[in-house]
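What follows is a set of notes on a single structure, which appears directly below.
All protein chains of the complex are present and in place, except for one that has been dropped.
Take a look at chain A:
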Amino acid sequence: MVSAATVAPAAPQSLSLPPPQFARLQPHAYLLAHLSPPVASNQPSARANGRAPSQFRVTSANSGSLTHTNGSGMVRLGDTTAVCGVRAELLHTEDIPSWSVSQSSNANKRRRLADSIKLSGQSGDHEETEAEVEEDRAHIEDLNLLVPNLSLSTGCAPGFLPGAPPAALTQALSHKILSLLHSTRLVRAEDLRVWYQPPNLGPEELERHNDEEHMDVDADEAESKPAEIKAFWVLYIDIMIISLAGNPFDAAWMSVLTALRDTKLPKAWWDVDNETILCSDSIAESRKLSLRGLPIPSSFGVFEADAAAGWRAVVIPDGEKLKAEEKKGTVQKWILADPDGYEEGLSQERACIIVDKEQNGKTVIVSMEKHGGWTVDTEDLRQLVDISARRWDEMKQIMDQC
């Protein structure tokens, strides 16, 4: 009674429920009342959780918390928490069924490639040729070197029972993360390759070569025998959402980013005598992955004022008319950044924009999705891209600190 009186002092008898109960019984009206407070009350328009519409929740990131993994990350987005661990395992090329076939068919290309990589070193800033891009894609995608899996059955939210088979949302998120890892080409295939340089066995082998080749024997040892790939690192990326309060994708993807930035692969080499791959124990010899860019996601939900009012089918205005009405302010909608669980239940239309920034500060959109409604169009999306770009700066700082 007391709290109701503070919310609406003008009409205390009409609202005789405490706010939490009102929120449960009439969620739509509750959020609407927060977003469009009566003019007389002089309150600013804010969401039920106190945030401004384009405000994200407090985000924190931590890396390297799991000691048994090659890299790990924990990202907290308000009450949504995702933990990600990356475990690397070796895939021997002799275990890949079609490896020798595909290897011999483009051995020459591969050899040139190996040389060019050696020349350019680890900088990775050189312009990639189309063949390199294709090779990179073929290795990572066709050999499935990245295996992300997301788990929601951790007791993170009442809707997901622990121990139950993966829900549709879980599977959709796993797929989205994998497809984003592929389309952004985040991980370089070169980082995952274990090379072996066969030694030059001296003159008896050179006898088979032509005379011209004899000329440049001492020129370059690498020229005589191409380096070969003996194994690949496969990255198993496991994500656990340990607490879910809306927006699982942003938290999951950012935990993947943090974990991959933290991942160290041990130095591995082909041991000829044992005919196997050996790894070094020393941390000093291990190396980090060099990722391509830093794609940061921002998810949005659209809350419409009249969604509950139309019990029967509403007449939907034309696209042009809708725009005109929006200008007049008769159609009311709010685009809520980083929706929490309560808001997600009230918004059907979703947008997710993933942006990256180049060295010169230019914003590049890596992925832009919106579905589930018809109110968001060009102008709104332009604003959302700007918001996402600002979010990128913010997240870059947070990630660099951890």
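The rule is simple: a contact is a pair of C-beta atoms (placed from the backbone, for glycine too) under 8 Å apart; a residue touches a chain by one contact, two chains touch by 3 or more; residues count from 1.
Everything that follows uses one rule, which is that contacts and distances are computed from a predicted model.
For the chain that is left out, the UniProt protein name among "thioredoxin-disulfide reductase (NADPH)", "Protein kinase domain-containing protein", "Exosome complex subunit Rrp46" or "Autophagy-related protein 13" is "Exosome complex subunit Rrp46". Residue A:364 is the one among A:29, A:278 or A:364 that touches the chain missing from this view.
Contact with the chain that does not appear here is found for just one residue of A:131, A:385 or A:398, A:385.
Touching the missing chain, out of A:45, A:144, A:276 or A:401, is residue A:144.
Within the full complex, the residue among A:24, A:175 or A:288 touching the omitted chain is A:175.
One chain is missing from the display, and on chain A it is touched by residues 141, 144, 146, 168-169, 171-172, 174-176, 178-183, 310-313, 316-320, 322, 348-350, 356, 362-378, 381-382, 385.
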